[in-house]
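This is the structure I have questions about; it appears just below.
And now, subunit A:
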Amino acid sequence: MDTAMPYVLLSAILFALGVMGVLIRRNALMIFMSIELMLNSANLALVAFARQWGQLDGQMFVFFIMTVAAAEVAVGLALIVTIFRARRSTNVDDLAQLKG
Partner candidate 1 sequence: MLSTITFLPLIGALIVVVLPRAAGRAMRSVAMLASLAAFLVSLLALAGFDMSQAGYQLVESQQWIPQYNIGYKVGVDGISIWLLMLTTLLFPIVIAASPGAIHTREKEYYALMLLMETATLGVFLALDMFLFYVFWEFALVPMYFIIGVWGGERRVYASVKFFIYTMAGSALMLVAILFMGVTAGTFDLERLAAQNSLWSANTLLFLAFAIAFVIKVPLFPFHSWLPDAHTEAPTPGSVILAAVLLKMGAYGLIRFNLSLFPEASRQLAPLMIALAVIGILYGAIVAFAQSDAKRLIAYSSVSHMGYIVLGIFSLNQLGVQGALLQMINHGLSTGGLFMIVGYLYERRHTREMARFGGVWAKMPLYGALALILVLSSVGLPALNGFVGEFVILQGAFQANQLWAAFAALGMVLSAVYLLTFYQKIFLGESRDPANDTLTDIDWREALAVAPLIALCFVIGLYSLPFFSAMSASVNSLLGAAGMVMR
Partner candidate 2 sequence: MSPDLLLFLIIALVAVAAALGMLFSRSALYAALFLIMNFGAVAVLYLLLNAPFLAVVQVSVYAGAIMVLFLFVIMLLGAERLGRDPEPATMRWQRPLAIVLAVVLIVQAVYVFAARAGAAPAVAEAVDAGPLNIGKTLINSYLLPFEVIAIVLLAAMIGAVVLTRDK
């Protein structure tokens, strides 16, 4: 294959699916997973571009994004657990107020 473009297309499709997931699911966990999917698709695009231009920087970015994603998951899950303890629910529609 002499082009990385199909990878980019796939990345876009996965990204869109992730967006859809964020928007149609109401469970905070599911939304969170969809976000992971989106991040992952972005990573794919970056790797594809790195391949396209024959440089390592894209891969470096992916490395950092993965690290940040790990941190994000840790904090995000901790938040979900805390909220679940308080509300007995992981439904984001129940969280429409900006107060505890």
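These made the cut because all candidates are chains of the complex that A comes from, given by their letters.
Note that in this section a residue touches a chain if its C-beta (ideal position, glycine included) is under 8 Å from a C-beta of that chain, and two chains touch if they have at least 3 such contacts; residues count from 1.
Note that the structure is predicted; figures quoted are calculated from it, not measured.
Here subunit A touches, in this complex, candidate 2 (chosen among 1 or 2). Residues of subunit A that touch candidate 2 in their complex: 1-10, 12-21, 23-27, 29-30, 32-34, 36-37, 40, 43-44, 47-48, 50-56, 59-60, 62-64, 66-75, 77-82, 84, 90-91, 93.
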